[in-house]
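Every protein chain but one is kept in place in this view of the complex.
Right, chain A next:
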Amino acid sequence: MISFAECSARERLARVFDAATFHEWLPPTERVISPHLEQLGVPSAFDDGVAIGRATLEGHTVFVAAQEGEFMGGGVGEVHGAKLVGLLRRALRDRPAAVLLLAESGGVRLHEANAGLIAVSEVMRAVLDVRAAGIPVVMLIGGANGCFGGMGIVARCADRVVMSDMGRLAMSGPEVIEASQGVEEFDSRDRALVWRTTGGKHRWLSGDCDVLVKDDVAAFRAAAIDALDASRPVSMETLEREHALLARRLRLLPDALDSDEAVALWGLLGVADAARVPDLDVDALRSLRTV
């Protein structure tokens, strides 16, 4: 078993897809780097923290992107975002079997704030264009930095979300909430609390991810193969179903709770013996989902 979380973006690409089939566009040798970081005296990377290209997956041609969490937390800046948009627009033109995004990102790269914000919105629209064309967009989330901010929104715009129990998916990071609202609101050093709120187990039980896997590149590969036929076009019906699910969840959770909110929510969702969830492994958790 090889930990997906501990791999670099490029190691993930090498191991999730068919061996030696990843063909990169705008590789580091082309030195397409952020124009904004240098001005700030911040080091840059020759791939701007994301590798994009095509590969095969069980013989099917797919387009892929992998964000590198070790470089600025996988933050999306002007170039990083444009590489993702280019990949998605190319998918619209060339029609691969699927687009797979190995997301590991804190969201907008604050060092290029305004350009990053616009870039993330361009990625969102491009993802929805690709979906509307019937090409599945699949998110694989298992990097140590999680998938936050704008990329957390992008994730839920995809056809399918695959997560490991090590993965995290949310909007604002615990540190940002703590800095803004105080430690009583969200203690970012309470790792168990962070995982109960944003981690793969919670996202699985609440239906926010479609597949829960172990932290293992082979498991991600198997889930990616399964997702090749994941195209789920957006329709009035799917949007109404989504609306009902989110509205129900909002109504379920009382405004003020003395007990642990995550455990309470799982219980209200019908998960048996919810307090045990943090101790259970992935196999045991799979059968507990009710939504």
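To be clear about the criterion, a contact is a pair of C-beta atoms (placed from the backbone, for glycine too) under 8 Å apart; a residue touches a chain by one contact, two chains touch by 3 or more; residues count from 1.
The rule is simple: contacts and distances are computed from a predicted model.
Protein name for the hidden chain, per its UniProt entry and selected from "Malonate decarboxylase gamma subunit", "Alkylation response protein AidB-like acyl-CoA dehydrogenase", "Branched-chain amino acid ABC transporter permease" or "Bacillithiol biosynthesis deacetylase BshB2": "Malonate decarboxylase gamma subunit".
Per the touch definition above, the residue from A:62, A:87 or A:163 contacting the chain not shown is A:87. Contact with the chain that does not appear here is found for just one residue of A:5, A:130, A:170 or A:271, A:170. Only one of A:2, A:132, A:192 or A:275 touches the absent chain when the whole complex is considered: A:132.
If you put the missing chain back, the residues of chain A touching it would be 25-26, 32, 35-36, 39-40, 52, 78-79, 81-83, 85-87, 89-90, 93, 108, 110-122, 124-126, 128, 132, 149-150, 152-157, 169-172, 174-177, 179-181, 185-186, 196-198, 202-203, 206, 208, 234, 236, 239-240, 242-243, 246-247, 249-250, 253, 261-262, 265.
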